[in-house]
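Only one structure is covered here, and it is reproduced in the block below.
This part shows subunit A:
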Amino acid sequence: MRVAGKGLIDRNRVLRFTFGGQSFEGFAGDSLASALLANDQRLIGRSFKYHRPRGIVTAGSEEPNALVTLERGFAREPNSRATMQPLYDGLVARPQNAWPSLKFDVLAVNDVLAPFLSAGFYYKTFMWPRKFWEWVYEPAIRQAAGLGALSKRYDHELYEKAYAHCDVLSSAPDPLGLWRL
Partner candidate 1 sequence: MAGMRLPIESHVLQAFVTEGLKPCIDHVISFGMGHFYISQSDKGGLVFGGDLDMYASYAARGNLPMVEHVAEAGMTLMPMIGKARMLRSWGGIMDMTPDGSPIIDKTHIEGLYLNAGWCYGGFKAVPASGHCFAHLLATDRPHSAAARFRLDRFRSGRGLMDEEGTGAQHNLH
Partner candidate 2 sequence: MRIDCPLCGTRDRREFYYSGHATALARPAPDAGAQVWDDYLHNRENPAGVTEDLWHHEFGCGAWLAVRRDTVSHAVLSARLVKGDQL
């Protein structure tokens, strides 16, 4: 899909990345979105409620559809716009809000119901029986809501600030070498 000889990419530097477990190649200067488009990937995500297929619609920060989860080690950054992410070698991106896969998403069945559900239908539903709210409806709704997921594991990225604790803090010089034990 690329126009030969044009663009701001460096065709001499090939970068490898994965999206949804599949490996692709792009060039230095690509954004994740441009690299996906160059590899003919049109289906990037699913819509929030009805899980309709979604693809890239913009070239910048206003991108509403191409939201992916970026993974680096244990760190996971959900809801990242593919149009805003510069491609780097080893980039790992995963699609969001689709299970078991983007192409075959079980919850896309919601779209079958869409013509029968008016806007704001959820204000008048999920009310009976009462006990079902806490144990059936709400857990299901919470699980279906949201797009990306946070990683609950410790990430080893570098941060500017830390809230660190120690038992003894010494800021004095150490002529006897005591602290080198």
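Picked so that all candidates are chains of the complex that A comes from, given by their letters.
Note that a residue touches a chain if its C-beta (ideal position, glycine included) is under 8 Å from a C-beta of that chain, and two chains touch if they have at least 3 such contacts; residues count from 1.
Model, not experiment: these values are computed from the prediction.
Trainee: In the complex, what candidate makes contact with subunit A, out of 1 or 2?
Mentor: Of all the numbered candidates, the touching one is 1.
Trainee: Which residues of subunit A touch candidate 1 once you look at their complex with the stated criterion?
Mentor: Against candidate 1, subunit A makes touches at 48, 75-79, 138, 141-143, 145-152, 154-155, 159, 161, 163.
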